[in-house]
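Complex shown without one protein chain; remaining protein chains in place.
When the chains are written out, they are named A and B in that same order, and each has its own residue count from 1.
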Amino acid sequence: MRIVHPMPDESTATPVRAPLVTVDRLTVDMPLGRSGSSVRIVDGVDFTIGVGERVALVGESGSGKSLTARALMRLDRLAKLSGRVDFDGIDLLKLSDRDMGKLRGSSIAMVFQDPMSFLDPLMTIGDQVAETLRIRGIGKAEARKRALAVLDELGVDRAAERLDAYPHEFSGGMRQRVVLAMALVGEPRLLIADEPTTALDVRVQDQVLDLLDDVSTRRGLAVLFITHDLGVVAGFAERVMVMYSGRIVEDGDVASVFAKPNHPYTQGLIKAVPRIDQDLNTLYAIPGAPPPPLARPSGCPFHPRCDQRFDRCGKDLPALLPVGLSRVACHLLDGKGA
Amino acid sequence: MLAFRAYSWFLSRRLGLTLLTLWGLASLVFLMIKLMPGDEAQMAAGADASAAQIEAVRERLGLDAPVIMQYLGFLGRLLRGDLGTSIVTLQPVLADLEKVLPSTLELVVIAMLLNLAVAIPAGIVAAYRQGGVFDTTSRITAVMLGGMPAFWLALVLQYVLGSVWRVVPISGQQGYGMNSPVVTGAPTLDALIAGNFAGFFDTLHHIVLPAAVLAALFATQIFRTLRAALLGVLRSDFIMAVRAKGATARHMLVRHALPNSLNPVLTLSGAQAGAMIGSAVLVETVFARQGIGAYMFNAVAQKDAFAVLGSVMFIGTVVCLVNLIVDILQLLVDPRIRAAQLGSQGQ
Partner (left out) sequence: MTAPAIAQPATARRKEGFSTFEIFVFTLVIALLTIAVFGPFLAPDSIYNSDIANSLMPPSATNWFGTDDQGRDVFWRLIVGAQTTLLSAFLVVTLYSLIGVTLATVAAAGPRWLDEGLMRITDIGLALPGMIVALGFAAAMGASLRSAIIAMAITGWPITARMLRGIMRQTMEQPFVAGAQVLGVSKWRLMTKHVLPNSLDVLIVKWAGDIGTTVLVLASLSFIGVGAQPPSAEWGATIAAARGYVSTAWWTVVAPGAAVAITSIAFGLLGDIIQVRRDPSLRGN
């Protein structure tokens, strides 16, 4: 896969953009049954996404990346959120449900992992794409026209004839285009893509990525791309954030993170990306598994799996501090910050 | 064309099952006749019949022939619409039942509307606010109502609302002097047709309590089923996608969650429509209403065996047909079922 797009500004490694989203000490707690107790899945995350910027959020399953993404839209009804999520100067966590609803779909939109399960099986494709507009009081004919335009733009064959078809009549790749159309029809400024390619086969994955790349460039759309696959990140994103056990452990531009990963976890992840010239027997995997949120180790949550750990790692939680142009949360790098 | 063939395949299969069920029902009723103690001809002719009359009935029903011939004769008579003759009214049972069927259907239709009108909104609110105050109280109410005998609830409410508080009439279908000329046999419709609005509201006033009692028992099932289905659907991914579009809770519930939860409710309400016709036997008599339930009840009281068994045959048939209609409706409503039912046979 080779995605070509112009680097916005070749002179600086990290282009300075106006921030679109600023997340400050975001935590997400999920209730445990009806006991009244809850578990902290996302544990104080801060980051920004610039206007038109493409950011990847990478982590193993259970790292909290999906819940972080959903928290930006306040999609989990049961989740308790705290911290700040500034979008264009508005704190989303303070909005009423009604006002938040108005932002969803029109300012922030989302595409999901498995397009089939994220489409209502009982509603036609056309109605589902147009729905984002219909909710906002746009007339039936106009909404349908704009839905058709987006489906055409995204390369859905014979879109006009297939507006009245149901999701089960589409192939996996086409469904993902429909889901993307649903997200884009409201002309959002931020698109959250939650593992949009994971459920697809490799050939279709590339098509969808190309499409996403194309559309976001053309529309100047900021994208937060959630994935567990670093391989996908390299071609698509400008910046990558690595999440582990509910925290961001490294955040930097793609080129420098891939060239010189700072956090041992990032190093492990990059080592684990399979390359074409690699002997299958030497495939690397980080030993161990991420800790369950209810049983996080003391100190740095990664230290039991870390091959570079020392005394302090089991005691203190490392803060996310600037290191060069990146930010890293690791005791190894303490004092090396800029 | 493919779709047409698939549809007709589905319809013929479903129709076949209905015919099979009706045949099974007829055989059961024949078995019931054979189980009756005493002389069948005597039972059919009535206790006061003369020896000659009894012999005439024996001749007509072919009771001297072997059982298998009697069975075939019985099926033949059913096909001609002969459900036997009542020894009380001396009329064919079918004619008696046809006369009172509209009254029962009126009760069942209004009860079904009340049932759905209460249970569906309650189910939606309970599921959306799972574990909340409304959810808890409505679940307790459902459990209580579900355990109450219908006829008892009818008697108690009749006493409290009819005799003590006097907010509804105690019994009957319409007040004195309120009746309109009989056209359909359903008093509410007859009053409307006659343009007798006072009479129409009077009939509604009479039907509201019986219908509410009937509805209450069935509403508990619809409530529980819809609530459980909705809880499942509300956890599904596409609901999150709908919320991500900016839909309000109301839009999400009504346009997406509800249609996707309606399938089991539709199946259940189809079965309920039939069961309600059966339960009418418990409610109609308490409120001294006309109907097939009351007819059957009186037939039992007067030991009019053929009227009872004719009613069993009749009610069973109505129930089967209602279930058939509901299945076809379901096919038209749900594209997934359409795809599954038709797709598997279409190729």
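Keep this in mind: a residue touches a chain if its C-beta (ideal position, glycine included) is under 8 Å from a C-beta of that chain, and two chains touch if they have at least 3 such contacts.
Quantities reported herein were computed from a predicted structural model and do not represent experimental measurements.
Visitor: Counting contacts across the entire complex, name the shown chains the missing chain touches.
Guide: Within the full complex, the chain not displayed touches B.
Visitor: Pick out which of B:Leu25, B:Ala41, B:Ala191 or B:Val233 touches the chain that's been left out of the picture.
Guide: B:Leu25
Visitor: Touching the left-out chain: which of B:Gln158, B:Thr188 or B:Gln290?
Guide: Only one of B:Gln158, B:Thr188 or B:Gln290 touches the chain omitted from view, namely B:Gln158.
Visitor: Specify the residue from the set B:Gly46, B:Gly73, B:Pro92 or B:Gly146 that touches the hidden chain.
Guide: Candidates B:Gly46, B:Gly73, B:Pro92 or B:Gly146; residue touching the omitted chain: B:Gly146.
Visitor: Since one chain isn't shown, list which residues of subunit B touch it in the complete complex.
Guide: Per the touch rule, subunit B residues meeting the hidden chain are 17, 20-21, 24-25, 28-29, 32-33, 35-37, 130-131, 143-144, 146-153, 155-156, 158-159, 163, 227-228, 231, 274-275, 277-279, 281-282, 286, 296-297, 300-301, 305, 308-309, 311-312, 315-316, 319-320, 323.
We take it that only the chains that are shown with their structure count from here on.
Visitor: Mind listing the subunit A positions that touch subunit B in their complex?
Guide: Per the touch definition, subunit A meets subunit B at residues 34, 70, 73, 75, 97-98, 101-106, 109-110, 112, 114, 117-123, 131-132, 135-136, 166, 168, 179, 182-183, 186.
Visitor: So in the complex, the part of subunit B that touches subunit A is made up of which residues?
Guide: Touching subunit A: residues 131, 236-238, 240-249, 251, 255-256, 259-260, 334-336, 339 of subunit B.
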